[in-house]
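Here it is, the structure, as structure tokens.
Every protein chain except one is present and positioned as in the full complex.
Order of writing sets the chain letters: A, B and C. Residues in each chain are counted from 1.
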């Protein structure tokens, strides 16, 4: 984390907009309501240099209603307000709320792929420079092994007894697929869906020369995965600068120095 | 963004100064009034290491009155107050307000060139180290291609139907002219004006060993362009460190590693 | 320090939870009470990129009661609340307070080793990338000499008259042992205890491809040691990038450039 964000989303303001049609969908005093949380997280991401210049995006599925909240496209992410949110019915895909003067996010079909194919609870898309650099250095996959932070990432397996996600172990190799970018963000959908099928355990996809998509069963998990993966992409980039392959065996580093 | 800024411009203080001659020009409760917004943005830029050591500057044209607001020269940018602002009549070029004990910004003729030749709504000038490093690495132009963030930058073309700006596409090459610095900032005007003519689609000019000027039709657009270009200059510098030309074709990166 | 944290732990909230069994142990208006201080420090560490993605941990021994406070495992460190703390009796090792829905930190046996073998007052564990990079570059020890910041680190010797800790001098070499990581954090205990015995003057142990453990006689000292060591690991990494061994003699740097 390069920085902090000091201004919590203005919840009072959120409540004040109630009154317009369907504004009840985005008016809540609860800081964890998706309409509020998207604002808080986008501000945080902005100060990490992940969504500057209107880049990136985020979507959260309301755990209660199942409605899908999506930040609009082409707006300054650190200045988002709850009233700026699009809200979609997750079954029909129809917009329940469309803010005037904004376009739906070009990421919407990509978010929907993660919701449908992975039963995601939230999807984070950043223009992280660590993702861009890794996509220039590596070919079809980022592979990094034997770093403690890997243990924050799910393996895709579930505990037979509890049904809970089992995370990767220290000795595992984290594999993140890298797909090629397209001229229009919505055209990425096919590549993303292919990667989702080919890498059934992946919780993220790097888009070459573009950024990364990270998802999880809840917004908290998606946030943690995104932080851990960004940390690991930064380490992979630094290892490459030293000449060490990020997936090299423990004890083999010195022969590359 | 390396950081945050926590102290919003003190609007109450801004209002308190009203009473002095012409202080009505800089006294507003509206955080988006140019006199307030310049303070907010300069604080933000300071914590990004763009305007430390009194470097850099900014000017905003008031969208209503057309008056041009300019931060003074040689002052600590993170400590600006609305009362510090120069205000100029955009037609006559006469100062409507001149704060005592400050000098007009040495950038003023450069800001005016952007207002006149490009019909700018705001001009941002930073001493960004990414601009300085790119100006040392590259010769007459920074060229960077096939990076998603390029899509935040206008192409110079307009949509025939809507008249709206069309931005660059992912497969385009962003070209930013690099002009040589001069002993005195005001002497840069000629070089800037030449670049404006030679690169009619450019929304920024890098000044070698100095920094960058970025403008846009509104302060919001100028801010977004400046963020996106700074991100791209950082990526270009990192690509150069890896040996990859920033405008190389997709898929050709690996042959440079 | 890459950043700041703006939200002090909400002390009022801390007081409000009193009422549940044993919540008196974590309810205090004193910002320096371990239950409050752990929250404040974790937020600070988070914005330094030391404990993102739920990584890292911290434990403080209450200077009055001797109770040991430990942050839970697998939680977002910047969002910790006093009510999240585990509290342990330092003599019996029995938990005096166990928050529902959290797991005790996997670091607990490592923290206990520092308390017992070194009479620590606090132990800080981060996933600092400077520690990870140093553990890739160096073999069994990080050795860095002749840097002023070394003087913030204790030498292990005590002043014969006052009994106070004597810190390293500028001409000394700071030696930090590097131990290998294990699949499970608790299995690190053996390696840590060996390092504590072999390096009786060390106030920190780097864990390869993982992070660092730093302790001190008080939480303030542990915090200062952790900051100074992180600074020195960053310098060591930068020196390595220039080709200069971090423990080279003064005046010998240029022959490596």
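One rule holds in what follows: contacts are C-beta pairs under 8 Å (C-beta built on N, C-alpha and C of every residue); 3 or more make two chains touch, one makes a residue touch a chain.
These numbers come from a predicted model, not from an experiment.
Enquirer: With respect to the chain omitted from the figure, which of B:31, B:53 or B:93 is a touching residue?
Expert: B:53
Enquirer: Check the options B:98, B:117 or B:181 and report the residue that touches the missing chain.
Expert: For the chain that is not drawn, the touching residue is B:181.
Enquirer: Which listed residue (B:96, B:133 or B:250) would be found touching the missing chain in the intact complex?
Expert: Going through B:96, B:133 or B:250 one by one, B:133 is the residue touching the chain not shown.
Enquirer: At which residues does subunit C meet the chain that is not included here?
Expert: 1-4, 6, 146-149, 152, 169-171, 220, 223-225, 227-228, 230-231, 234-235, 238-239, 241-242, 244, 250, 253-254, 257
Enquirer: Contacts of subunit B with the missing chain: which residues?
Expert: 2-7, 46-49, 52-55, 76, 127, 129, 132-133, 136-137, 139, 180-183, 207-211, 241
Quick note on the criterion: only the chains that are shown with their structure count from here on.
Enquirer: Taking the mean of each chain's Cα atoms, which chain ends up nearest the overall Cα mean?
Expert: A
Enquirer: Between copies subunit A and subunit C, what's the superposition rotation on C-alpha atoms, in steps of 5 degrees?
Expert: That pair's rotation angle lands at 90 degrees.
Enquirer: Roughly how far is subunit A from subunit B, centre to centre by C-alpha average, rounded to an integer in Å?
Expert: 30
Enquirer: With centres defined as the mean C-alpha position, give me the subunit A-subunit C separation in Å.
Expert: Each chain's C-alpha centroid was found; their separation is 30 Å.
Enquirer: Multi-chain contacts in subunit B: which residues touch at least two other chains?
Expert: 2-4, 6
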